[in-house]
Structure formats: C-alpha cells, structure tokens
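The other protein chains are all here in position, but one chain of the complex has been omitted.
Order as written gives the chain letters A and B; numbering starts at 1 within each chain.
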Amino acid sequence: MIDLMLLVTIFFAIAMIGAALVAIRVKQISIAMLAAGLVSLLASVMFLFFAAPDVAMTEAAIGSGLTTFLFFFVLGRVRGDQRD
Amino acid sequence: MVYVAMVTGFILILMGLYGALTNSNILRMIVAFSVANTGVNIVLVAVGYIDGRTAPILDAAVPVAEAAVRIIDPVPQALVLTAIVIGLGVTTLMLAYAYKLYEIKGTLDIAQFSELKW
Partner (left out) sequence: MIKRFIVLLFLLGLGLVFAGLLSGYSADNELNLTGRYYAEHTAQDIGAANIVTAIIVTYRGLDTLGEVTVLFLTATIVAVLLGRGVAQKGKSLQRDLPKSGELLTTGSFLLVPLILLLGAYVFINGHLTPGGGFQGGAIVASAILLMLLTDPLRHFSHRLISIIESISGLFFLGIGVLGIFLAGGFLDNRIFPIGEFGSLFSAGAIPVIYSLIGLKVGAEFSSMLVNFSETEGS
C-alpha cells in the first residue's frame, strides 16, 4: 500500500518535471502557458496525496484555473509577438 | 514520499528561475515564475506531512480525543493556502504591467526596454 503511494508519487513527480520542461523550453508560448497550468494541476493532485484537501482545492481553482485564463487574456491582446 | 516531493519542488524552483533568467520574452518569464511558485508550495506542503496520518479535519473517522496523534501539521497548509492566493495576485500584477509595457513599446522583448539600462 505504502509502496503503491510512493510509486504514484514518483510518477507524478516525473510528469510534473516533464511538464515544467515543456513550459520553459517549448517554442510556442501558448503551449508553454498550458504546460504551466498542467504543472499546477498535477501539483494539486499531489497535495491530495499529502493529505491537504484544502490546498488541493485552492491550487486547482486558483493556480491552475484562473491563472491560465489570465495568461490567455493577455496573450490574446499581444498577438504577433508570441515567438521569441 | 516526502523526499520525492521535496526534490520535485526544489527542481521546479530551479527550473522556474532558470527560465525566468534566460528567456527574453516577458510573458515567458511570468510563466516561468508561476512554475517556481508551484515548486515552493510543494516543498511547504511536504514539510508538514507526517507518514501514515490523515488530513486535519475532525469527523467520525478522526475523533477529537485522538486528533493530536491522527492528523498532520495544519500550519503549513494554512500558509500555503495564503501563498497560492497571493501568488495569483502577484501574477496578475505582472501580467497587467506586461500588457502596459506592450502598449507603450509594441513589443515584449526585454532587450528592447533599455531606458534604465547601464
């Protein structure tokens, strides 16, 4: 049981690091924003493993939901400059 | 399990800082900062975890008398809850300033903003 939790945690850790790598390295900025939202979403699942349901709810609603939408609002206004 | 989460959090902080320091697009720097922010939250939550215990909510499964030996530390969770909300505030402010800079210069490349460079 404990080992299963450890395996799942390691899986989520690898997925988060992969998503963060995408968020930092990928060429299109819209994909980078989605990947940053994915990091937050995976983190909120991880908070659930660590017995923190309050934090998981906050992270899912605020860190992963609203932040991503705010990014896209701004990206929509500055079109034409999305590649670096 | 705690160590895995802490290592992940530290790696996320380092990756976020690397992205914020090496990218030249302001929006990408903000994205990188939000990744670093998530990393800090993971480290803080992992510090409060105690193996084999449950969430700090008292109900039928966790009676009041046994609370002290059944629940994990609630203080880091309260801190992280505050940190997430403030993190959104900081990100929003950065985005508003980035939009304002774009309106003035027509670009988001940090190298073009050279007025205060020395």
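Methods note: a residue touches a chain if its C-beta (ideal position, glycine included) is under 8 Å from a C-beta of that chain, and two chains touch if they have at least 3 such contacts.
Quantities reported herein were computed from a predicted structural model and do not represent experimental measurements.
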(Q) Checking the contacts here: which visible chains does the omitted one touch? (A) A, B
Q.
Considering the complete complex, identify which of A:I14, A:I31 or A:L66 is in touch with the unshown chain.
A. A:L66
(Q) Using the document's contact rule, name the residues of chain B that touch the chain not shown here. (A) 2-3, 6-7, 10, 13-14, 17-18, 21-22, 47, 49-51, 55-59, 64, 67-69, 71, 73-75, 77-78, 81-82, 85-86, 88-90, 92-93, 95-97, 99-100
Q | Residue numbers in chain A that touch the chain omitted from display | A | 53-54, 56-58, 61-62, 65-66, 69-70, 73-74, 76-77
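Everything that follows uses one rule, which is that only the chains that are shown with their structure count from here on.
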Q: Determine the centre-to-centre distance between chain A and chain B, using the mean Cα coordinates as centres, and give it in whole Å.
A: 11
Q.
Which stretch or stretches of chain B touch chain A in the complex?
A. 1, 4-5, 7-8, 11-12, 15-16, 18-19, 23-25, 27-28, 30-32, 34-35, 37-38, 41-42, 45-46, 48-49, 53-57, 72, 77, 80-81, 84-85, 87-88, 91-92, 95, 98-99, 102, 107-109
Q. Tell me, which parts of chain A touch chain B in their complex?
A. 2, 5-6, 9-10, 13, 16-17, 20-21, 23-24, 29, 32-33, 36, 39-40, 43, 46-47, 49-55, 58-59, 62-63, 66-67, 70-71, 73-75, 77-78, 81-82, 84
